[in-house]
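A single protein chain has been removed from this complex, and every other one stays in its place.
Right after this comes chain A.
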Amino acid sequence: MLSFSTLVDVLFFGLLFKSIINKSLVTCILSLSWSIECGKKRKKMPMFQMQTKLDVNGGGGQVLDLETAVKDGVLGGDVGGLVVYNGVAEKLDLKKMIEELETMEVPSVFICPISLDPMQEPVTLCTGQTYERSNILKWFSLGHFTCPTTMQELWDDSITPNKTLEQLIYSWFSHKYFAMKKKSEDVHGRALDILETLKKVKGQARVQALKELRQLVTTAHSTAKKAVVGNNGVGLISSLLGPFTSHAVGSEAIGILVNLDLDLESKRNLLQPSKISLMVDMINEGTIETKVNCTRLIEKLTNANDFGSENVSSLSLLVGLLRLLKDKRHQNCVLVGLCLLKTICSHESVRKSLVSIRAVPQLVELLPILSNECLELALYVLEVLSAVPEGRLALKDCPHTIPNVVKLLMRVSESCTQFALSILWAVCKLAPDECASLAVDAGLAAKLLLVIQSGCSPVLKQQSAELLKLCSLNYSVTTFISKCKLTRTIQ
């Protein structure tokens, strides 16, 4: 690869390799730059050429940075592809490493231009381009005899294995793999350390420890999570939550717990009234992040089974959730709040409580500004509330119900239309006289006709027809049709 044309070169290259082995960066860079200078004067060195070929492949990943490559010891320093790991030399499987390091940014020179995957058996064509052996063979088998990247006709059908590149790729991956393993061990160790600390400290130190653990759990690999769950971390953290826990401790603890997989026992433990009270408090008074975390955690806890979800739904929780929904600046608050509302409103007592705290007018007024995802949830909740008499009354009393809900028919999704129809049906059934006219004024009839003619389910169409009939009862045919504001063709 390198040609030693003069003694000077020999000396400098010798120095280069020596310094690499000594990992003396400064000498190495100096020698490198000197040798590059020498090289420039005579002919282009392959290494230098590599540097000028910027992003030929156009894929992601940086061009192999020589400085860091040398620092990492990728260029030499390893003995024949064996990686010393924990004192035991293992011949690591490249394929396995590539799989595990999927998320890493691989240098673009290692990527096969055909598959855009890292190459395991790079071969070079006569044009000088390198591809993964299996991919280029497949290309040839399809009858092409050109170089895929340069589009040149091949004058030579030889495929040369690029051993150098193969070695380089292997080295690079080994290093990264090794580093990752070490880091995850570190993370694991650190997580265990923190858990130990938590058993002893109080006050500000406790808050700090929890903060660090949360950082680990949310950023590092799943190692941290496994470490915490596997060493009864969940139980430990849950035990820190109680009626006298400060919000500082509570918000960090919940921030950790919400990212972990909780088993049934842990969930049951967390459903204790005092812990739930704490979470409800934080929903009412914490920062946005805390509010969202607590809501998500409660949803996780109540989602599994039906047990406890009725007990969880205190008025304070419901009021807190409604307050969350009012927060226009943070849309994810609204989504998370609605998710939890949907889960807990399956109980009748909860529905009554919701109606008593004026959830209906609030939700109705929220409808025009919600995103589609949120709309479906909000309409679901309103539909569920319309199943109880107090809910129906509240829906009827709210002046915006009919216009807002009618607007949503056939606007978002079939399930939204279904919920909207049920709500309108409930309201109109309750007070046909006043509601029917309001509904028709809001353009209900036209929408219903649309539903009937659309590709919706037959049940929906049936419901629409019935509702249409109900609304048209007070009108004569002509007035009704005129109110429908139909175009002449449909008429």
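Convention: a contact is a pair of C-beta atoms (placed from the backbone, for glycine too) under 8 Å apart; a residue touches a chain by one contact, two chains touch by 3 or more; residues count from 1.
What we mean here is this: contacts and distances are computed from a predicted model.
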- [ ] Refer to UniProt and select, among "Protein transport protein SEC24", "Serine/threonine-protein phosphatase 2A 55 kDa regulatory subunit B", "Programmed cell death protein 2" or "Guanine nucleotide-binding protein alpha subunit", the name of the complex member that is left out.
- [x] "Guanine nucleotide-binding protein alpha subunit"
Task: Candidate in contact with the missing chain, chosen from A:G189, A:P243, A:P368 or A:P389 - done: A:P243
Task: Selected from A:S115, A:T218, A:N232 or A:S356 as touching the chain missing from the view - done: A:S356
Task: Given A:V319, A:V334, A:C416 or A:A436, the one touching the chain that is not displayed - done: A:V319
Task: Interface residues of chain A (partner: the chain not displayed) - done: 203-204, 243-244, 246-247, 273, 281, 285, 287, 311, 314-316, 319, 323, 356-358
